[in-house]
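Heads up: the structure comes next, in structure tokens.
Of the protein chains in this complex, one is absent; all others appear in place.
First chain written, first letter: the chains are A and B, and each begins at residue 1.
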Amino acid sequence: MGRYILRRAAQGLFVLWAAFTIAFFVLYLLPSDPAALAAGAGGEVADVDPALLDDLRARYGLDRPVLVQYVDALGGAVRLDFGPSYQSGAPAASLVAAAVPQTLLLTGVALALAVVGGVVLAVASVLPRSRALRQVLSALPPLGVALPTFFIGLVLLQWLSFRAGLLPAIGNVGWQSLVLPAVTLAIPPGAQLAQVLSRSLRGTLGEPYVETARAKGAGRLRVQLGHALRNAAIPAFTMLGVMVGALLGGAVVTETVFSRVGLGRLTVQSVNAQDVPVVLAVVVLSALVFVVTTLVVDLLYPLLDPRIERASTPRTVAA
Amino acid sequence: MTATTTGPRPPEEIEVADREDARSILRYGRARRPRAAGPAVGRAARHLVRRPGLVLAGLVLLLVAAWATAPTLFASGDPITGVPADRLLPPSAAHLLGTDHLGRDVWTRVVHGASLSLRTTTLAVVVGLVVGSALGLLAGFLRGWVDDVVGRLVDVLLAVPSILLSLAIITALGTGPTKIAVAVGIGAIATFARVMRAEVLRTSTSVYVEAARASGSRWWTVLGRHVLPNSSGPVLALVALEFGGAVLAVSALSFLGYGTPPPTPEWGSLISGGRDYLATAWWLTTLPGLVIVAVVLSANRIARALETTGEDQ
Partner (left out) sequence: MTQLQEDAAARTAGDATPPTPVLEVTGLEVGYRTRDGEVYRAVRGVDLAVQPGEVVALVGESGSGKSTTAHAALHLLARGGRVTGGRIRLAGRDVSDLTDREWQDVRGREVGLVPQDPTVSLNPVQRVGDQVAEVLVIHGLARRREARRRAVGLLGQAGIPDPAARARQYPHQLSGGMRQRVLIAVAIAADPRLVVADEPTSALDVTVQRRILDHLEHLVRERGTALLLITHDLGVAADRADRIVVLEHGVVVEQGTAAEVLGTPRHPYTRQLIAAAPSLASGRLVAPAPPTAPTASAVAAPRASAATPAAPAAVPPAAPVLELVDVRKAFPLPRGGDRREVVAVDGVSLRVERGRTYALVGESGSGKSTTARLALHLERPTSGSVRFRGEDVTGVRGEALRRLRRGFQVVYQSPYASLDPRFTVEQVVAEPLQAYGIGTRAERAERVRALLHDVALPADALRRSPRELSGGQRQRVAIARALALRPDLVVLDEPVSALDVSVQAQILELLVRLQAEHDLTYLFISHDLAVVRQVADEVGVLHRGRLVEHGPADRILLDPQQAYTRELVAAIPGRRYAAPAAHPSAAPPATAVPHPTEEVR
């Protein structure tokens, strides 16, 4: 077990390193001149006073060879130092750190909504006796998947805030301000989860062991919830890592729509200003979140599926 | 056996020759048997009649493609300059989707915006498909260290949420429809590579491919005649699915303002422009938004149809 965790942690570190490296070279080596970016000229060298550029290059260490810069940046990243933001001059890492709590709150609530809603919808679209009800409910997940996040947000704002005046439209104050953004953010991944789970649930209901359960005289609920759902949940569970990533990505749009302070807003502002250090820090942070989530999912997996053995017991050989 | 047979078919006519047939009867309520009589067109038509949703999805995509190629046929007005007197009119017979704050007809702008939106989306899918399936093909067919390298790359690409990946690329490349397309396409590479690799691996380890090798076919013949044709189905389904995904991603990036600058019509920026009038002019966001939803729903429906055809085989 310990060896397994070590190996997975090493893999995770590799992914982090690779994400950092790719992002570094994409951001620093592509056509625009980072110094010009830092000067706020959109990468066009011609418009800027050359002396200022030189000054900036020296300040951000851009006058050194690329490899030296890379090694330096990597060393900094290990110490969670991504350099000063081009925009404000404050350390990029602390800008990101300051934005994390609000986004964590938003995505956490959205994740809970998505999981609960997705599971309930999946179960409700497969299990009822009424064929008409099943059909109506199973049309919902595909619809939810097709909705652009910003569209959900705008429509909710329009009808629930502006028309009905039920909930505040913007800001970070109070739980009321969290409701609409969290719902907006939760709908697409929740619908995706419902789609995967209901498909897997339908497949599971056709498995021979479900027939065995029925042959024992088990009732509907026992067959569907006791036998089918637990097996169907296994493939859906692996989606969790992807879902957390989707929520993080969705936060970019959601926070913009609802004018909330957070990581997503910070990202948009930094992209607008081509603030390379902050963007780099955000990319690495999102990779870190993904790595940790998938590691947790993998460690929990054997609890859900006894066929996966992680311990060092000898594996059975299917000869 | 004729197509006009009605009522219960005498079992003798259904070929039930072995265990596999029996299994398929139990599973699908029918035996494998020679295709029903009648021309292929008739069969396809009957197939479609039983799936009205699929037909509708196809029509939606056709209509939008027609908007993109010949917008003036559907909306003859000017999408760029409006009539100030007609500003912020709700939907009516004269203005199907109402008008915006400059008095421009929203319907006209949606129709004319299709061209740019679809071009961007298509380019994104092409980038993802070409790069992704090439990587997947190499990994699945050559295996070994190539597979390891591609696998690691895909892991890394999947670790960063695709919109953040796109944003990072936009930070470096700058804004504009083509750059958005490339950014979204790169985000789709990982998925294409994974599906292609899995499919190539599945087919190239299948018994009929081994049979072809055992009967002396050269590797490129095996690749071209067996592996690629039998791997293409799920990849095709993924193209449809990713098309829907790319419509969403492109419109989200345009919404954030990284696409084309106004006043050129584009779906995402159209909706973004309506944000300031949420309280008064609901049609500015809701109706163009529904167009995007319809396109994505249709693409996903077609993807599902392609997936199930693949399962039948």
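Just so it is clear, a residue touches a chain if its C-beta (ideal position, glycine included) is under 8 Å from a C-beta of that chain, and two chains touch if they have at least 3 such contacts.
The shown structure was predicted, so the numbers you read here are calculated from the model rather than taken from an experiment.
Across A:Gly75, A:Pro128 or A:Gly219, the single residue that touches the chain missing here is A:Gly219. Across B:Pro52, B:Gly144 or B:Gly216, the single residue that touches the chain missing here is B:Gly216. Mapped onto subunit B, the interface with the missing chain covers residues 5-12, 14-23, 25-36, 206-218, 221, 225-226, 229-230, 313. One chain of the complex is left out; on subunit A, the residues touching it are 206-209, 211-220, 222, 227, 230-231, 234, 304-307, 312, 314-317, 319.
In the analysis below, only the chains that are shown with their structure count from here on.
Centre-to-centre, using mean CA coordinates, subunit A is 23 Å away from subunit B.
Interface residues of subunit A facing subunit B in the complex, by the touch rule stated above, are 14-15, 18-19, 22-23, 26-27, 30-32, 42-43, 142-143, 145-151, 154-155, 157-158, 162, 206, 242, 245-246, 248-250, 252-253, 256-257, 267-268, 270-272, 274-276, 279-280, 282-283, 286-287, 290-291.
Those residues of subunit B that touch subunit A in the complex are listed here as 27, 152-153, 155-156, 158-165, 167-174, 244, 248, 251-252, 255-258, 268, 271-272, 274-275, 278-279, 282, 285-286, 289, 292-293, 296-297, 300-301, 304.
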